[in-house]
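Contents: one structure, followed by commentary.
With one protein chain withheld, the remaining protein chains of the complex are depicted in position.
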Amino acid sequence: MDPKDLRFTKSHEWIAPDGTVGISDHAQHEITDVVFVELPKTGRAVKAEEACAVVESVKAAFDIYAPVAGTIVATNEEGAKNPGLLNKSPYGEGWLYKIQMTTPADRES
Amino acid sequence: MFIPHTDEQKKDMLATIGVARFDDLIGALPKNLVRPKLNLPGSMSEMELVRHMEELASRDHLAQSYLGAGAYEHFVPTAVWSVALRGEFATAYTPYQAEASQGTLQSIFEFQSLICELFKMDVANASMYDGASAAAEACLVAAKHTGRNEILVPETVHPQTLRVIQTYLAHSGARVTSVPCPNGILEPTVLQKHLGPDTAALLIQNPNFFGCLESHVQELSDLIHKAGGLLIASTYPVALGLIAPPGEYGADIAVAEGQSLGLPLAYGGPYLGLFACKNELLRKMPGRVVGQTLDADGKRAFVLTLQAREQHIRREKATSNICTNQALCALAATIYLSLVGKNGFKELATLNFQKAHYAAQVLAKGAFAPVFQHPFFNEFVVRCPTSPEKIVERLAKKRVLAGLPLGAYYKDRADQLLVCVTEIKTKADMDQFGDLLAEAAR
Partner (left out) sequence: MNGEKVVEPLSFEKSAPGRKGLPWPVCDVPVIQVDKQIPANLLRTEPAQLPELSEPQVVRHFTRLSHLNYSIDTNFYPLGSCTMKHNPKVNDRIVQIPDFAGLHPLRPHELSQGILEILYEVERWLSEICGMDAFTLQPSAGAQGELTGILVARAYHEHRGEKRPVVLIPDSAHGTNPASVALAGLTAVTVKSTADGQVDLDDLLQKLTKDVALVMMTIPSTLGLFEPRIQDIAKKIHDAGALLYMDGANLNALVGLVRPGDLGVDVLHVNLHKTFATPHGGGGPGAGPVGVKKALEPFLPVPRVAFENGVYRRKFDRTNTIGRVHGFQGNVGVLIRAYAYMRLQGAEGLRDISENAILAANYLKAKLTPLFPKMPAGACMHEVVVSGEGAFGPGVRTLDVAKRLLDYGYYAPTIYFPMIVPEALMIEPTENESKETLDHFVETFRTIIAESKATPDLVKTAPHTTPVRRLDEVRAARDPRLRYKP
């Protein structure tokens, strides 16, 4: 994905127009070698800015916040198996999960 | 004694610091409270201390004991502590600097491997405080993993383990439900009635507090899994030389009091909490864990790993607040298991089994009939012709411990005594014990 098309949060997550979420190149650099990724279960409803994933290095753990409210519809199992992808390709193969944004209609119901 | 500085050196040190008197260094302490008079006994020389401690110890000298109930008198081979108490092990600390701690790290890696073998589980941690807190932590893991809140604990689990679980769970959102076992083991039909959508786990103890093997363990395992909960099995390591280990009947978490593996009774501690689980629970496992890796030269080496689960990194979000393990006790258990070995371990369990069954026969002949008919390992409950407390008191006068009267733990078992026999008892010991009991019952 081209970073130009992404929207970034203050806490260094990115979200693509299709709802794919990941961490920024700056974030992966600060975290250093990612050794573990904990992903949310698909189907989980999250609020905006809710911590819903964790990225670990050897010496630290970082909460990853949902950039928008919505439902988790897909997660990157390959990234969970091979956490180095988050370092190698933060905007590509190292994505975390895909979120379906809550629509205004959903909010009313 | 332990302070090397001469008066001259102290003066030099103060001069280097640039103060006139020691008290200039503690100016921050409130003046009116400094150096309180402490009402403590005067100091002793090492020689006096040894004599004093030997005197204190001798007050509680005992000839023989048939007390088990979670702490067991097993033979400890001399090599175990002769090696474990080497200063290089005993006076080192948590192996944070792996390059200077490979001895401790490799021994923990071997320990984890041995516990996995013993339990037939995927992974084990570096140990916890004791069996009771390991069980409590297992309950917390189960609640977190399943998102459910009820832990089923049959009456056949050690009552003191239950107490610790209750303390740990008190404010966790999870709760304990006791399941009755009038027959001395957990019946699947009874379990079935207690299962519900909020059941996070069933904790069984096998062999259980009464010494009985949980005969329906596979059915219990199937039932709890079908209900969407986890099976936590608390076990007695020495028994696993003979009986099926938790992994064979599908336990998700296996815990145990590891004291029987080379640790002295020591009035309750330090003991050794064993904790092992299936792979999928690895990230939720509390406590330290050692992993294998390579060093810069490609040499195999060991290191504390998966630390981001732990309190010093994750703080309030950690899997547990535990920091330390019982490393020296784990080392003793590692040496013990390495020394006893594959065949020796089975032999040890068989000796326990044979001797306990002989003792049960001797006692039955003397009017102390077994309360349960279930298979047992090395511990069993007998019904006493007179008050068990009285019997224990009478034998205590002869410096023999007859066992544990159950009345204090179970109101409806006031006439029952829990008796344990390990490999250290000889036939002559047990014959004599039978005579003493018969005499005390008169």
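Order as written gives the chain letters A and B; numbering starts at 1 within each chain.
Please note the rule applied: contacts are C-beta pairs under 8 Å (C-beta built on N, C-alpha and C of every residue); 3 or more make two chains touch, one makes a residue touch a chain.
Quick caveat, the model's predicted, so the values are computed rather than measured.
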Filtering B:Leu152, B:Ala327 or B:Leu363 for touch with the omitted chain leaves B:Ala327
Among listed residues A:Asp33, A:Glu50, A:Asp63 or A:Glu78, the absent chain is touched only by A:Asp33
Among B:Gln112, B:Thr156, B:Asn208 or B:Gln416, the residue in touch with the chain that has been omitted: B:Gln112
If you put the missing chain back, which residues of chain A would it touch? 33, 35-36, 56, 58, 83-84
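Just so we're on the same page, only the chains that are shown with their structure count from here on.
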Cα centroid separation, chain A vs chain B, in Å, comes to 42
Using the touch definition from the top, list the residues of chain B that touch chain A in their complex. 283, 306-308, 313-314, 317
Write out the stretch or stretches of chain A touching chain B in their complex. 35-36, 38, 56-61
